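These notes are about the structure you will find just below.
For this depiction, one protein chain was excluded, whereas all remaining protein chains were kept in their positions.
Going by the order they are written in, the chains are A, B and C; count residues from 1 in each one.
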Amino acid sequence: MNAVKTWINTELQQKPSIFSKAIVEAACTCFFVFIGLGANSSKILTRQYMGIDVQLAWASGIGMGVLMGSRVSGPHINPAVSFMFLVQKKMSLSHCLVYCFAQTFGAFIAAAMIFGIYYDALNAFDGGIRTIHGANATGLMFSSFPQDYLSLTNGLFDQVANTAVLCIGVKALTDKKADIHILLHPFIIITFIFLIVSSLSLNAGSSINPARDFGPRLFMLLAGYDWEVFSYNNYKWWWVPIVGPMTGGVVGGIWYDLCIGYHMPDLSIRNINRTRTFIEPIFEVQPDDEEADYSDNNTVDDKIST
Amino acid sequence: MNAVKTWINTELQQKPSIFSKAIVEAACTCFFVFIGLGANSSKILTRQYMGIDVQLAWASGIGMGVLMGSRVSGPHINPAVSFMFLVQKKMSLSHCLVYCFAQTFGAFIAAAMIFGIYYDALNAFDGGIRTIHGANATGLMFSSFPQDYLSLTNGLFDQVANTAVLCIGVKALTDKKADIHILLHPFIIITFIFLIVSSLSLNAGSSINPARDFGPRLFMLLAGYDWEVFSYNNYKWWWVPIVGPMTGGVVGGIWYDLCIGYHMPDLSIRNINRTRTFIEPIFEVQPDDEEADYSDNNTVDDKIST
Amino acid sequence: MNAVKTWINTELQQKPSIFSKAIVEAACTCFFVFIGLGANSSKILTRQYMGIDVQLAWASGIGMGVLMGSRVSGPHINPAVSFMFLVQKKMSLSHCLVYCFAQTFGAFIAAAMIFGIYYDALNAFDGGIRTIHGANATGLMFSSFPQDYLSLTNGLFDQVANTAVLCIGVKALTDKKADIHILLHPFIIITFIFLIVSSLSLNAGSSINPARDFGPRLFMLLAGYDWEVFSYNNYKWWWVPIVGPMTGGVVGGIWYDLCIGYHMPDLSIRNINRTRTFIEPIFEVQPDDEEADYSDNNTVDDKIST
Partner (left out) sequence: MNAVKTWINTELQQKPSIFSKAIVEAACTCFFVFIGLGANSSKILTRQYMGIDVQLAWASGIGMGVLMGSRVSGPHINPAVSFMFLVQKKMSLSHCLVYCFAQTFGAFIAAAMIFGIYYDALNAFDGGIRTIHGANATGLMFSSFPQDYLSLTNGLFDQVANTAVLCIGVKALTDKKADIHILLHPFIIITFIFLIVSSLSLNAGSSINPARDFGPRLFMLLAGYDWEVFSYNNYKWWWVPIVGPMTGGVVGGIWYDLCIGYHMPDLSIRNINRTRTFIEPIFEVQPDDEEADYSDNNTVDDKIST
């Protein structure tokens, strides 16, 4: 046991490996999806309107998930965010793929746990017959499904816009010129998520996260739902919460840069490295070196004047 | 591309020009109006009561919009605020006009984007017939309309009072003697907006922002609504959410000064320049020099002890 | 005008006189009562349930009222708080009386303003017949009235308990040994008020503030309500929201001292004067000298490490 502890202390803790980052990404994604799906379930299984408590549960779950993983992997807890950093060359392709897989896995596990916690409630609600249509539909406990009126074009535009707002918030938080104080970060993350789910979720639920949507959708096949979770609307939906957010993340980043970022004064007299954001460690990846060198962060941490 | 990037780095980032400030004003106004109208739409299109989630969506959207633009243009994101600073001689007339135009333009674009995102939902709701009266009325998705009982006098008093509260908050935040710590600013902005919309919005929706009201009202003419959006109540409404807030902003500023500001100790031993508020840069405008000199702000920024 | 400005700068701003403190107490009380009564009115006049938005409106209004007046008069904005400080010999009797009068006056003005803003709405609701009973009762727009089942004993206990919780919060914030950071103060004030109104307001509305209850009750006589606002329940109510909170404030202070305060370590190595609370200035009043000497506060302010 002592040898294991020594290995943990020396190997894992001095420099988080991609293995560690993947575990933390999976765990933090699992955490917020678990909370969010629990909130959805509490409303669906009591036939209540999904109001502000569900919105704040998702927002807070994401905020706390980001808070817990901030010193290891970012965290991103969202393939759309990882993809945005990949496009901006702040992340290597292999890291991005590992992140996306870990996030999806974490969301899958979260769905399984919610299924277990609400197993009796679900059976009492639908008598054991899982369905995504009709009076006893429970599909929204796990994944997103569009409103009946929503066309493919409108659905894609909706998903792009939702995630663009998310990534505008991510850019604002990680913009060194903005230098938003780190004490505000959890509050701002929660606020941005709340903004999105309270104003843009009518059409299809504001999934804004391919892992949060696809992981539980895969689980639904094991939970008794039929293949319709993928064939819904003649296969015109299951991929929209993946492609839309991936695109929206990039669009949001561009919007921020063009409309706000480039216009912000670069006051070099101020030590702009002082700001350590939650997602900052991942910025230091060199394309040739897939493991971030955290020794520089010691200097950053010293200067933190929180 | 490199030449463009160089131009961006040297020209735009050392000293935000009025062009940059206008873009940021438009972008931040667009952001919060987009969020707010989305929240309104989510309720109207599901025939739900506009409750605390809509109130907090507007408040949070404004808070985040102010946060994002704080290092460039203030930001004001509200012609009533710009007009209050003009009256207090903290802003030149040309800047004020540019700001007002940019804010209105941003709100117009936000309305267009909401129309796009909820296009299918809107058609499913009203069958393509846009109206501001009756069971399928959707005018409140975009602009404000008064309750049937509201007289012109009461309506003006209502708009003045609403915006007076807003500008009391702006004055409190920007009062150097109060020295409210910058970390509290987003939280306070959100709180003040929430106060207003939760207590004073019954009569006419607490628009408190001429740009947020007029920009989308203009767009409604393109969205299929008829001229009644301006002729409503025999032309006795469309101008009230413009004149009322402009007046209320000044009234609020005077109330704060008379009742609180002048009575606050001026403890000169404390370095009162230490506080950099979100809206502070615009204070340094000299009437003869339309572009703020930001070199002084370097000194201010050095002393920031956030 | 210059002579007036000079007088303002020298006389009012170096040392807030009791006149200044009274104005600020009246203004801040007016502010939060205005917001709270507006929230109540928005629900009563639409026959809606007074939910979390009303609770948060009261809490936020009080939080912002305290924030704005913190550098002048405390502020207390509540005779129960002033009375608690009087009993603890942190305030002279004359100051306490001036504060109570100013707070009541501010609440009276707030009620008048709400009456003006919702004049048309009120007439549309009750047809001009003001009543505190029946289907068109609107008394709760202004003051508190107990549930029909509430006995006098239970009512007094209810009012004492409500305000005891408030003053536990005030004691916790002003306890130098606790040294709660000043950045948390607005958040904590809002939280304590929310706690009270969300859990203890069923019986009689959690007035917890004699000024907030009595000022508007006086105004109701001018607004068309009859003498029953005082004779309600055979004169067994109107004085309960005055005596109950005054008692509850003292009880809360004693509870805090016995159960928490005396047990807190007094770590004298730490500069416990570093903490400037919102209500601290009033602590320095010597019974013989009715005007606080603020020169000591310069030292305090220098050490503030916000």
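Observations
As a convention for this text, contacts are C-beta pairs under 8 Å (C-beta built on N, C-alpha and C of every residue); 3 or more make two chains touch, one makes a residue touch a chain.
Predicted model only: the values in this text are computed from it and were never measured.
The chain we do not see here touches A, C in the full complex. Summary of contacts with the chain left out: across C:Leu140, C:Leu195 or C:Leu218, the touching residue is C:Leu195. The hidden chain makes contact, of the residues C:Ile18, C:Ile52, C:Met113 or C:Ala137, with C:Ile52. When the full complex is taken into account, the listed residue touching the unshown chain is A:Val72, out of A:Val72, A:Met91 or A:Ile193. Of the listed positions A:Ser42, A:Thr131 or A:Asn233, the one in contact with the omitted chain in the full complex is A:Ser42. The omitted chain makes contact with chain A at the following residues, 8-9, 12-16, 20-21, 23-24, 26-28, 31, 34-39, 41-42, 45-46, 48, 51-54, 56-57, 60-61, 63-64, 67-69, 71-72, 113, 116-121, 123-124, 182-183, 186-187, 190, 294, 297-298, 301-302, 305-306. Where chain C meets the chain that is not shown, the touching residues are 49, 51-52, 55, 147, 149-151, 154, 157-158, 161, 165, 168-169, 172, 177-178, 180-181, 183-184, 187-188, 191-192, 194-195, 198-203, 255-256, 259-260, 262-267, 269-270, 305.
Quick note on the criterion: only the chains that are shown with their structure count from here on.
Although chain A and chain B carry the same sequence, what matters here is overlap: shared residue numbers make up under half of all numbers found at their interface.
With chains reduced to the mean position of their C-alpha atoms, the one farthest from chain C is A. Each chain gets a centre from the mean of its Cα atoms; for chain A and chain C, those two points are 42 Å apart. For this pair, chain A with chain B, the centres built from the Cα atoms lie 30 Å apart. Multi-chain contact residues of chain B, defined as those touching 2 or more other chains: 51-52, 183, 187, 305.
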